[in-house]
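The other protein chains are all here in position, but one chain of the complex has been omitted.
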Amino acid sequence: MRLSAIGRTAVTAGLLLAAAACGGREDPGAGAGATTAAGGCQGQQTTGITDTGIKLGGIYPLSGPASAYGAIPKGIKAYFDYVNAEQNGIGGRKVEFVVRDDGYQPPKAVEEARRLVEQEQVFALFQTLGTPSTTATWDYAGQRKVPQVFVATGASKWGTDTRHPWTIGWQPNYVSEARVYAQYLKQERPDAKVAVLYQNDDFGKDLLGGFRKAIEGSGITVVAEQSYEVSDPSVDPQMRNLAQSGADVLLNVTTPRFGSQALAADARNTKWNPLHIVNNVAASITVLRPVGFENVQGVVSATYYKDPVDPQWENDPEMTLYRAKLKQYAPDADPSVPYHAFGWAVASSFHKTMEAAKCPTREGLRDSMRNLSGVEVGMLLPGVTMSTGPDDGFPIESMRLMRFKGERWELFGEVIDTRREFGPLTAD
Amino acid sequence: MAGFLQQVIEGLGAGAIYASLALALVLIHRFTGIVNFAQGELAMFSTYVAWQFTAAGLPFWAALPLTLAVSFAGGMLIERVVIRPVEGAPELTVVIVTVGLFIFVNAAAGWIWSFLIKDFPNPFPVGAVEAGGLTVSHSTLGVLAVVGAVMGLLYLLFRHTKVGLGMRAVAADPVSARLVGVRVGRTLALGWGLAATVGAVSGVLVAPLLFLEPNMMGGVLIYAFAAATLGGFDSPGGAVVGGLVVGVAETLAGAYVGFVGSDLKVGVPLAVILCVLLLRPQGLFGRAAVERA
Partner (left out) sequence: MSGPAETAGEPMTAEKSETVGKPVAAGPAAGRRGALVRAVTAHRGRLAVAALLAVACYLPFQLVPFHVFQLTMVLVYAVALLGLNLLVGHAGQISLGHGAFFAVGAYGTAIMIDRWDAPHLATLPVAAAAAFALGLAFGLPAVRLHGLYLALVTLAIAVFLVPLLKRFESVTGGSMGLTLGKPAPPAWTGLAEDQWLYFLALAVAVVTFLLARGLLRSRVGRALHAVRDDEAAAEVMGVRLSFHKTLAFAWSAMFAGAAGSVYTWVIGFVSPDSFSVTLSITLLAGIVVGGLGSLAGPLLGGLFVMFVPSISQDVNEAAPGVVFGLLIIAVMYVAPAGLAGLAARLARSTMRILRKG
């Protein structure tokens, strides 16, 4: 009866071997419930998709420090609810969208991705949010051959990497965005001295790196750079150090609260008045309003989708539809929140991509998302379209500059296609 | 030289923010003997209450006393509902309850008010005082003045009132305090109420500078801990001095020590604290507990 530690281990080992010898779980790789198609799409995976339904799974930070992005799935859900109720789904298939929370923690993201793929048996992972969470899950998606569509992060590696055909980004990558600003400076201030404030993570580094590369060979120089951590209370000290550099352009690469702080610090400092470029992530009206509109006049940024509070889209058909349907299907969601519009835009992008798929299979979706040609999406700016190809893993690479005037952003200049201007983006 | 002095002034401004929350931490530690992880989040919540009042059309100076009253009542209520059931449990149990409270309050604020930044009125006029090539903004002066006033009030409370005496007795030894007739429950509730009020002052002070959203106080909390530890967890004056030292050390290191730079500057106050603690484990102004061997 009495078992020593060694004895116990021996028993354990015995049990283990016995269990292993019995063969154990069936088919450990594919998991139960996997199905394949017949006919022209023979042998392709049809898990999570039937003639009447399609199941998608998304992973977002609904809790923790990045929960602001938890608003995105609300816009997506409203779109799918609208399409299900009024357009009989995507090609007759009603969309079921399962949202899981990872708290912006990679290990949680891995767990939730496995839950969605193995337990919920989703057809595809439609958006994982954040570079760390997406990096932690894309190997898995590739191994299981599950499409990871339109991930909500602008890291450039989703497009440059060649070993993960099942994962693709959506929004213009941070390097493209940096190129847009570089292009603008080359025209307006060919010998600009630039000070950069950036968030010390993949997002800030990608954008700063892209900017440095894009200004190579021009008269523009980066004269000062300061980073901050998301755990810092304030970026005021960084802004003071940048002010001492005497730069005439400030590139503000921050997330919302720090963006407001930097804009306010710039406005407070009456002795230093650089041209202030704020990156798209922090360019929302909701970031600028608390600073005071009188303090952010002339600030420059770039965008690719329609801002719901911009009056020029007031009578835009897509914006009217968005406002009406958000009110109807997500009554507690505020339509002026740009994250909701972002969700709406990405959901309708998925709609078009899925419709274009030759086979209603995972392989079909993968091929479709890598073969988009000038696809127009109502919520994107006019002239901004989605294009991908065998050597192009970036759906959106065009942006348009805007300047803040009065109480809103004013678009100016033409749509800048960074692929055409700077050539394709490569891994290094 | 002027540049250096300017950096010192800015450091004092940052330090005043840390000190304001550190005062609330010290207060609750003096009353109840615990460290309240949720203090920053309660301050953030109070700030949202103030925002709600101003959004409803109240002028700032009417919203402020209302907010302070609500915070005081809210703090007492939390003590009754959340803390009382674990009274007498090991200290760590109470600390973990405050961690639970932290997560709860943060999520609740996001749920109620969303994670978008809110406009919060600045109680101090825009602009700055300039003298001898140095600039001190009105906000910095205002924050420093309020922090100083709160510190003075706490000092009076601790030293010259019966409540202060009872509170010290409770924090030192609740059982003995009860035996000599101190109403322990009421004292503890009062401690939570007052700490929440001081926290509300802190939140309202920093919201125009840091911008109000549910994670506003997360970064401040760690610095406030550092300030309170540096000054000694039971001294309001120590908390303020600790806050200012941390603020100045951090600012100067970020500006002048090349290797440290802006990314590692957080390490500097922490290194300062470690050194202080090794030389004087009770903090700068704390009293060493004398142990009977």
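Going in written order, the chains are labelled A and B, and every chain counts its residues from 1.
Assume contacts are C-beta pairs under 8 Å (C-beta built on N, C-alpha and C of every residue); 3 or more make two chains touch, one makes a residue touch a chain.
A quick note: this is a predicted structure, and the numbers were derived from the prediction, not measured.
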- prompt: So which of A:37, A:62 or A:129 would be touching the chain we can't see?
  reply: A:62
Field: Touch criterion as defined above, residue of B:106, B:202 or B:235 at the omitted chain
entry: B:106
Task: Looking beyond the chains shown, say which of A:96, A:139, A:367 or A:392 touches the absent one.
output: A:139
Statement: Out of A:103, A:165 or A:292, only one touches the absent chain, namely A:103
- request: Name, in rising order, the residues on subunit A that touch the hidden chain in the full complex.
  value: 1-3, 5, 8-9, 11-12, 15-16, 19-20, 22, 24-25, 28-29, 31-32, 62-65, 67, 99-101, 103-108, 110-111, 114-115, 117-119, 131-132, 135-136, 139, 200-202, 204-205, 229-231
Message: Take the complete complex as the reference. Which residues in subunit B touch the chain that isn't displayed?
response: 35, 37, 82, 85-86, 89-90, 92-93, 95-97, 99-108, 110-111, 222, 225-226, 229, 233, 263-264, 266-267, 270, 273-274, 277-278, 281, 283, 291-293
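Convention: only the chains that are shown with their structure count from here on.
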- request: In the complex, go through subunit B and note every residue touching subunit A.
  value: 3, 7, 10, 13-14, 17-18, 103, 107, 110, 114-120, 137, 209-216, 218-220, 222-223, 250-251, 254-255, 261-263, 265-266
Footprint of subunit B on subunit A - complex, ascending: 63, 65, 67-68, 70-71, 200, 226-229, 231-234, 236-238, 240-241, 244, 256-257, 260-261, 264, 268, 286-287, 289-290, 334, 337
